[in-house]
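A single protein chain has been omitted from the complex, and every remaining protein chain is retained in its original position.
Let's turn to chain A:
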């Protein structure tokens, strides 16, 4: 009892450190002369280190297998680097375009798109971007897929034309010597590094080392587009495909780039390797300036549509709120956040349904669990143990088995309906619909989560001595008043703990609603699973998950404010 300790502290006799306090007026010193505080800290540090070492394995495990994946998954809800990584020059050019007018973007944008798209198609990355943009605007996926296929054609035309001027243009050696320039010439290594970084981002890999090829500074100044395109080709050949540049046929876009460069540049002053061929090509007129806008309009008329460009521009930023807006039935448009069309608004409803159904499940768990917990706490040890085993039995059965059992029970031709019909309580014609709807989910989940409610309530009730009820009755309270005013308030911490457990578990429940919920009884987690495994819209799944996490944390915070988390007892 606390009185005993009160009495002893009050009459505490002199203790050894009293002497120390009297002897020194400065800081108290330990026996060896060091300040007492420091030697205390040192003594405790060992303990702390030991404790830390004991938990270290688990800490590391949890960090690596739990925290890091969750954080990286949640990060996907705002990450949007795919547009910039796939179309780096296009997004750069598009930034200067004013999307609010009905004017299509200028030729530089189409030109950048051609070379970005070509390289992406070579690495088969353009379809991924199409899928990503398809979340925002349907049709983008097929647009990107088709365009990737047709981009070769203009390049092939130019190659044929160049071949007509000089057969050497189909030769890889010609290209290599033109682009490399004089062996002693300055190298544009900055361009090589930039292209390597671009490819690494595009291909989402790490590329080791640098390619052997590097363009001469002279050529990269004279033919910038060609140098860039060829360098990207070289990085791809040497680092991604790991092939020899001397044997690699230049990709088609290099011909287009050269045609564009020759149309703009004056090569008459050039005297490096292959100067004659280049001058002959420039003079031949085969290298006509390509009209990129026309090329794209030819591939698909959607490229001549302002809406397509607006979509790309809106979602070009490396970080986006788009997934979160999608998660609350809105979307990101050039005009800002807007509500989704009526028929696409399902997620907010699903969130609300999840919350309400979780509350109903929590409530029914309280109603069903409270009497059981009370009996458990008041039965003699032996019978209580037996009953406890019955309560815990579901824990030892697989979740899937239990849920499947409910599927059998709740069918219209299932056990419950058959019994009700046999008893004459329900007409054979109108059997109860207990499954593939919200009722099914609530019944099955209440059953599955019930132990999580009973256990904390039981452990709290166990600590409530029967003398409280007796005291209340001796003070004049009826059975009900004694229960309601004295017993029940003391069990609130158990109810709180159970409710938090059940609510948080049910709000993220997946398997049971999936099996017994049909379409109307599914939860937000089923939608998340759908986006993770079927639609592969991980960004949206991550945004939904983040919102779910925030909702749970908010509710937890609110609970702490109202009831106080100190009042929660798990045992």
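Just so we're on the same page, contacts are C-beta pairs under 8 Å (C-beta built on N, C-alpha and C of every residue); 3 or more make two chains touch, one makes a residue touch a chain; residues count from 1.
The rule we apply is simple: contacts and distances are computed from a predicted model.
One chain of the complex is hidden; its UniProt record names it "Spermidine/putrescine import ATP-binding protein PotA", one of "Cytochrome bo(3) ubiquinol oxidase subunit 3", "NADH-quinone oxidoreductase subunit K", "Spermidine/putrescine import ATP-binding protein PotA" or "V-type ATP synthase subunit B". Screening A:101, A:427 or A:467 for touch with the missing chain picks out A:467.
Mapped onto chain A, the footprint of the missing chain covers residues 1-4, 6-7, 465, 467-468, 470-479, 481-482, 485-486, 489-490, 492.
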